[in-house]
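One protein chain omitted, others in place.
Note that the chains take the letters A, B and C in the order they are written out, and that residue 1 is the start of every chain.
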Amino acid sequence: EPALVFDLGGKFDKSFNEAAHNGGQRWANETGEDYREIEMQSEAQREQALRRFAEAGMNPIAMTGFAFGSVLEEVAPDYPDTRFVIIDAVVDQPNVRSVVFSEHEGSYLVGMMAAMASDTGTVGFVGGMDIPLIRKFACGYAQGVKAVNADATVIQNMTGTTPAAWADPVKGSELARAQIGQGADVIYAAAGSTGLGVLQAAADEGILGIGVDSNQNYLHPGHMLTSMLKRVDVAVYDAFTEGADLAPGVQVLGLAENGIDYALDAYNEDLVTEEMIAAVDAAKAQIISGALVVHDYMSDNTCPVQ
Amino acid sequence: MERMPKWADVLLIPLISLILAFALSALVIVAIGEDPVNAVRLMVTGALGSTYGWGYTLYYATNFIFTGLAVAVAFHARLFNIGGEGQATLGGLGVALICLALPWPHWGLALPAAVIASALFGAAWAAIPAWLQATRGSHIVITTIMFNFIAGALLNYMLVNVMRPMGSMDPATAKFPEGTNLPTLHEVLAPIGINFSKAAPANVTLLIALAACVLVWLLIWRTRLGYEIRALGQSAPAAVYAGIRPVRIVMLAMLVSGALAGMMAVNNVMGEAERLVLNAVEGAGFIGIAVALMGRNHPFGVLLAALLFGFLYQGGAELALWTSIPREMIVVIQALVILFTGALDNMVRAPLERAFMAIGRGRG
Amino acid sequence: MDLATLLQVLDSTVRLATPLLLACLAGLYSERAGIFDIGLEGKMLAAAFLSAAVAAVTGSVWLGLGAGILAALLMALIHGLASITFRGNQLISGVAINFLAAGLTVVIAQDWFQQGGRTPSLMGGARFEAITLPLAETLRAVPVFGPIYHDLISGHTIPVYFAFAMVPVTWWVLFRTRFGLRLRAVGESPEALDTAGVSVIRTRYAAVLICGVLCGIAGAYLATALQAGFSKDMTAGRGYIALAALIFAKWRPWHALMATMLFGLLQAVALRYQSLELGRVTVPVQAMDALPYILTVVILAGFVGRAIPPRAGGEPYVKER
């Protein structure tokens, strides 16, 4: 029986954790089997949760979020017969699969769309916790924006420096309002459930928002330009399907692997023009073919554009 | 003439309050469509059905013994210390600093150092509210609440800006060195032939907590300082009459209280996580209030109440795992225990007192 | 900082100060009547939950508001029962109420909506909409005043205006009406009120219930105006900040407005800037988060004007020794 451990933002953050949840649900629906899940309430609980599931014989055990990294490093050796899957971090243990995504590529695509949809030439980015991973989103996004409109301004804000930054919608909406005040008319939120506040403020103020991880277009139809899809659900689904003998090692999911994409559906089809689709799909093909390389912030902790 | 026999005061009343609290909790469980009997069964097997369960129960109980004693000691001086949370947070900071400062060769050396550091940091965090209460009359309840928040911000700052190792995304300190890892109950009990779960975090700190119970008992009922603390708590004018200096006693009682709360960090930071993370205290400071109220501020009572809450915590975690009863159910139980044993004490007490008076009259 | 940025910060201050102000005034009624209340947080949280839940189910923010007030009243009643009827320890009762709300909201929310202790997001009529004051657009062009009127004064939700209106109302009730006289008397000297032939119990319950109503509105505002739905622990310590503001304000309505605006401003700045550059020094965001609490301690220490609480505050009224 597999198990799934969610991080602090909670299973229903409509974003990162919810994507994982959807993957698990899909697996459960298709196989008719059951799995266990638990949401973290505090930093200190991570270890107990992993151990409890391992003790109870759950296998594989998937967890969402880089914050499990150091705990897993510790726990995994104690349960050599259990397979662990960690998303967004690399843990070098023989029984661990580490899944990381090429978020910069997807962010690049939605950045392009943002620049094309913007009237003011100013777009915004609200990140969650200020960590390299989120800077990777921001940097990819900025590159995409500049690729379309070199004069565009990208306003960037991070919500905080602790995991609480993933779950602070009030702060998200205040930051969004501040960016709108500075002229932003498209805002990309990469901040877990904090992003819900960002998107809410964008909708309230009548500008466009861009969702992240899950397809968030349905949240505010008419006010959601698109969502940058990070297929955590696929990662979880795959892991559960492979079951107790999944292959450990590092898995990188990008545009090529369909691990990353942008969302196009009934909720945003009126906002996305033919021209946008053409441009973005062209860029996507180029990235997949290697003709276009989007700089990965985490490769050298710098970003070529601002 | 006594209104009520002592056993009724120390046993019967807390018991009735506890039953009321549990009965209401059961109602809540029924109301959300779960089976309370099954819930209890799950909690008992989860918390007491294996050495793994026991290991977590005892681990939580260790935390609660420290915070419960902290509240109890202060309460003997009629100081309501709601600052256990902040003091334990600072205790954690002390433990982390000392563990990371030196290449400790053996836990036997690191442990006393950590105990001292945590106690000092905890006491220091209690010292300012204590001093303000003693000399300026600032209400200690309010100041300790404020200090909990300030401690949170301070820890946040330290972990994010100062103690986070280079290159780490986690706002947490580095792993403590090998030489500071405390033996768990598994290692402690192995020599005497007991095979205790390796995975559970209960560790030697439990023994320190038990020793703290005995020491607090001696302090309160066998020493001059304890005598003075109790005297001041019962009557400040009388204390002044007797030449007991209120400022000194308020300070000392709070320092001891803060030190006890701080020492909790030896268990959770050094014994369990082996690094310092955000919100490591996880509300144990507040549970200390419930524990002290239940335990009637007596170390033995605190020990029993801490075990009870350890059981509730571990059992509650299990509940959350295997049923759809969220972990917050424990918070509800905790609230009800505080409500009935603390705030609604008279609701239980008054009818009992009347009953005992009537019995007394009947006999006389 | 230019005018536009300043206005934005102040605008956000108003939004963030509103729940603090409502809770602070709530506490003011209760504490002026001699019932200390550290359970503001719990009452707000309970109200936030029930208002969001009912608004989500019915789609009506007004029904949600009513439900939120009801939830806070229930909590207030528990506090009244413990501290007035059963003469228990008011501080312990407050602590218990905070935990009760923290636990129950999530337990019920989880059972009700199965969304990990949240309510569904509120849309349309289930939320308070910002209202535009008359002439806001017309006057916008007027220099200085125009932007202030349009950006800062206009464009908030109804609870915001209500909260601000409650300041003069509270002052008037407290100092110009019979009820206010009795309420203040019961907080200073309940036996004086008792021997004057007025029921101490009834007066105190009235105060505690008013406190519940205001906390209810504060909580409903959080869930249905500031945010769009309930999430676990969403009050995030605002009840304690309101309590701090109350002490800061020395239990006076107009001072309460000042104190909550100050604390709201601190929050607005802390939300917007990760750290604040003041000349040479960089103030980390954690310092701004902690500032309300630090200021309160300083005030309590009496170094900056001593805060003297209502004299009978915190003590149950007991005639038998």
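Methods note: a contact is a pair of C-beta atoms (placed from the backbone, for glycine too) under 8 Å apart; a residue touches a chain by one contact, two chains touch by 3 or more.
The rule is short, and it goes like this: contacts and distances are computed from a predicted model.
Novice: Consult the UniProt record of the chain that does not appear here and report its protein name from "Monovalent cation/H+ antiporter subunit A", "Putative enzyme", "Succinate dehydrogenase, cytochrome b556 subunit" or "Nucleoside ABC transporter ATP-binding protein".
Specialist: "Nucleoside ABC transporter ATP-binding protein"
Novice: Using the contact definition given at the top, list the shown chains touched by the missing chain.
Specialist: If we consider the entire complex, the absent chain touches B, C.
Novice: Determine which one of B:Leu20, B:Ala231, B:Val266 or B:Ile287 touches the chain that has been left out.
Specialist: Per the contact definition at the top, the residue touching the missing chain is B:Ala231.
Novice: From the listed residues C:Leu70, C:Ile153 or C:Leu181, report the one that touches the chain absent from this view.
Specialist: C:Leu181
Novice: Which of C:Ala126, C:Leu193, C:Ala228 or C:Leu262 sits in contact with the chain that's absent?
Specialist: C:Leu193
Novice: At which residues does chain B meet the chain that is not included here?
Specialist: 1-3, 218, 222-224, 227-228, 230-231, 234-235, 237-238, 240-245, 357
Novice: Suppose we count only contacts with the excluded chain; which residues of chain C make the list?
Specialist: That gives, for chain C, the contact residues 175-182, 184-185, 188-189, 191-199, 311, 319-321.
By our rule, only the chains that are shown with their structure count from here on.
Novice: Which chains share more C-beta contacts than any other pair?
Specialist: Most contacting pair of chains: B-C.
Novice: With chain centres defined as mean CA positions, report which chain is farthest from chain A.
Specialist: B
Novice: Measuring centre to centre with CA averages, how many angstrom lie between chain A and chain B?
Specialist: Taking the mean C-alpha position of each chain, the two centres sit 39 Å apart.
Novice: Approximately how many whole Å separate the CA-defined centres of chain A and chain C?
Specialist: Roughly 35 Å separates the two chain centres.
Novice: Mind pulling the chain B residues that touch 2 or more other chains?
Specialist: 156, 160-161
Novice: Pull out every residue in chain A that's touching 2 or more other chains.
Specialist: Expected reply: 161.
Novice: Spell out the part of chain A that touches chain B in their complex, as residue ranges.
Specialist: 36, 38, 41-45, 47-48, 51-52, 54-55, 66-67, 69-70, 74, 78, 129, 131-133, 161-163
Novice: Which bits of chain C are touching chain A when the two form their complex?
Specialist: These residues of chain C touch chain A: 4-5, 8, 11-12, 15-16, 115-118, 121, 130, 226-228, 231-232, 236, 268, 271-272, 274, 285.
Novice: Can you tell me which positions in chain B touch chain C when the two form their complex?
Specialist: Residues 28, 31-33, 80, 82, 128-129, 132, 136-139, 141-143, 145-147, 149-150, 153-154, 156-157, 160-161, 286, 289, 293, 324-326, 328-336, 338-339, 342-347, 350 of chain B touch chain C in their complex.
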